[in-house]
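Structure first, then comments.
What you see is the complex with one protein chain gone and the rest in place.
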Amino acid sequence: MNDPLMPSVAALAARIPDGAKLAVPADYSGVAMAATRALVARGARDLHLVCVPVSGLQADILIGAGCVSTIETAGITLGEYGTGPRFAQAVKAGSLRLLDATCPALHAGLQAAEKGIPFMVLRGILGSDILARRPDWLVIGNPFAAEPADDPIVALPAIHPDVALFHAPLADRAGNVWIGRRRELMTMAHAATLTLVTVEQVVDKDLLADDATAAGTIPALYVSGVAEAPAGAWPLNLWDRYEADGVTLAAYVQAARSDAGFADFLARWLDGRLKGGAVAQAAE
Amino acid sequence: MNDPLMPSVAALAARIPDGAKLAVPADYSGVAMAATRALVARGARDLHLVCVPVSGLQADILIGAGCVSTIETAGITLGEYGTGPRFAQAVKAGSLRLLDATCPALHAGLQAAEKGIPFMVLRGILGSDILARRPDWLVIGNPFAAEPADDPIVALPAIHPDVALFHAPLADRAGNVWIGRRRELMTMAHAATLTLVTVEQVVDKDLLADDATAAGTIPALYVSGVAEAPAGAWPLNLWDRYEADGVTLAAYVQAARSDAGFADFLARWLDGRLKGGAVAQAAE
Amino acid sequence: MSPAAYSRQELLIAAVTRLLEGCRHVAVGASSPIPGGAALLGRALSGGAMRVSVLGSTRNNFFTNGGVELFDCAAQGRVDAFFLSGGQIDGQANINLVGTGPYPRSDVRWSGSFGSAYLYFLVPRVILFREEHSRRTLVEKVDFISAPGVSALNVWRRGGPQALITNLCLFAFDKAKGCFRLESVHPGHTVEEVLDQTGFTFDRPGNVPETPPPDAAALALMRGAIRAEIAETYPRFAATAFAAGETA
Partner (left out) sequence: MSPAAYSRQELLIAAVTRLLEGCRHVAVGASSPIPGGAALLGRALSGGAMRVSVLGSTRNNFFTNGGVELFDCAAQGRVDAFFLSGGQIDGQANINLVGTGPYPRSDVRWSGSFGSAYLYFLVPRVILFREEHSRRTLVEKVDFISAPGVSALNVWRRGGPQALITNLCLFAFDKAKGCFRLESVHPGHTVEEVLDQTGFTFDRPGNVPETPPPDAAALALMRGAIRAEIAETYPRFAATAFAAGETA
């Protein structure tokens, strides 16, 4: 990485091309909402969203804003607020290609990409309509069974995201990114061609120099760009660093029930009128 | 785990039954040498050693002491001193069942056990005599290829160790074990039925309570027993915590060239006459 | 103790806790306060021998290998019990977390299947939990099988449905017959009400017992330590679900 510190979140998001297969983490795992705003602002189109393994606000907004053509996920949930309203609306309208999955299958597909293997098998899943609706998933005989044909097992193809995008607390100036125990972010970075990260803060120390931070750090080798974005997950939480902004989330769910309400929310979010609590203030 | 703090290293080692499939890490990754001494002292027999992915001093001593009947490894090396002398002697004598492997195949076998799947595929390996000598490894057609039969790929069965044994710097009183970036130790613990760990020190704080240490910690759920063993890797190094004892290693290699020399080394090691430098002193 | 001496949630928590007896490790998914409370109560009653992972909790979640760890852990045989729910659940214990009507353009779309299609096979005791007991939720045949209740004999399957608990009753699942059996009806409800509100057929004994109420020890624990613990993840639930103070 030649220039890990991009001049802006917008410049970082600009590196996600239309049509990209874009991997994003679950709402609890560090979502790059500031970069998502930049994606919507620039009018990104035709994204294939890979949720690792589910998404919520981020996917729902991207879908509502017309940025997504395909979604591969084990679920779209706004927690206690239920299914994403724009997602449900798009499903009903038939405007979204659905690749319904189950959580471990998404992890296994990314792990297969991480290992450079064409597929990984998993137990379970057989007899589910998820499998019935995924012609890209195969059922093979377990070659190690006495009678392979009599021991069917699901084979999941590797998932190779063009881009992985997430938000983390820290990066250093070399581009190493600290993700603590949110290990799926490391798998995403290993699996993706390009990994773009927003962080609360870029620090001067070398995150790899200390055994303690190194254990939870993605080496810069896998990181294509880092942008500083304080409160970059707002209105979602960043692990236990800061809480989700419940007022804004509730307002979103209420607004997103209708096209007009969503459009209004989007406009206010994009032009900065929408502001959260203390955390979001810090971002201004 | 009901009693993570075993009364002694010997009691910990006593939980490794004769005939066990025993997974051990490479010399650089935290080897439980004090526990190995206890294994030899009690006259363990018929071990199936799974090296993750190679071994050195530990395997060579266990082989020389007659504890090992099968060895599954990508290599036995004493670093600049070359192949383990007792290993080479046993190979020549035909007294050891050899399962020669390649590093990533051992990792993949353990990862398959970690994921509870019967096998994992890997590229490469085809055309190697390693594969030719491993009837337990299969070559299958990649089911995702246009013509599976025309895209052969190696399928490696899961490796399920009965016991994983290693040495780490820290554990807490709940049995959580800090392994930093030595992630293969976590895979071993996930894959094994029983995980036995010696540590430099048992600390009072909760290693999972802090995000920083949690990222490099194996949760107690996977840990069957912990024994405190200061300088427990001696005469090997423990990462960058302490250096290997080059004098003792050189003496070992010299002694182990002959049966008599090895027997003498073993006797002195077992009865405590053999002592290392400052680190080993600390262990007394 | 009078019938009003415990809340509906306390009854359910106590009933679920009984289903967890002997488990070494119980995992609880997101948005599951009653299962979470039951697991924490089971742990307290076990004297700490039972481990509990509550997803979404920091204090009661000891995983350190990312989102995949729960699934790997289950595959390793280290998770004894888990909870699933469904927008629809049918008489063969198939669950539907995807939506109603024809797929993919569901009339009502729910969040999605999450880990159900996997954990239903891997975890020995899966407890189905659905408070709403109606012909809308308990149907003859689900519109979409997120995870099947039963499998062909040659399909590798370690786990599956053990029981289904609702606001009205507790069903046990008979794996051999592939159908539910009414186990007990909660105090204040009747077998007729259950028959009337259930969209699938089920077995029942001639005499259906009443679901036992929580005993004093369980109530004391729930209203003390458990309420405090569960407040970390579900503050609103903790504030309203427990009948404060009436422990005996």
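Order of writing sets the labels: A, B and C. Residues in every chain begin at 1.
Definition applied: a residue touches a chain if its C-beta (ideal position, glycine included) is under 8 Å from a C-beta of that chain, and two chains touch if they have at least 3 such contacts.
Here the structure is a predicted model, which is why all the values come from computation and not from measurement.
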{"item": "Visible contact partners (per top-of-document touch definition) of the missing chain", "value": "A, B"}
{"item": "Candidates A:Ala41, A:Ala145, A:Leu208 or A:Leu270 - the one touching the absent chain", "value": "A:Leu208"}
{"item": "Touching residue (missing chain; options B:Ala34, B:Leu122 or B:Leu274)", "value": "B:Leu122"}
{"item": "Residue of A:His107, A:His167 or A:His190 in touch with the missing chain, whole complex considered", "value": "A:His190"}
{"item": "Residue, one of A:Gly19, A:Gly116, A:Gly246 or A:Gly261, that touches the chain absent here", "value": "A:Gly116"}
{"item": "On chain B, residues whose C-beta touches the chain left out of the figure", "value": "26, 28-29, 52-54, 73-77, 79-80, 82-84, 87-88, 91-94, 98, 100-105, 107, 111, 122-131, 133, 150-153, 181-187, 240"}
{"item": "Footprint left on chain A by the chain that the document does not show", "value": "2, 113-117, 176, 186, 190-191, 208, 214-222"}
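Heads up, the rule we're going with is that only the chains that are shown with their structure count from here on.
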{"item": "Chain A-chain B separation of Cα centroids, rounded to whole Å", "value": "37"}
{"item": "Where chain A touches two or more other chains, by residue", "value": "122-123, 153, 181, 240"}
{"item": "Shared-contact residues (touching 2 or more other chains) in chain C", "value": "63-65, 75, 122"}
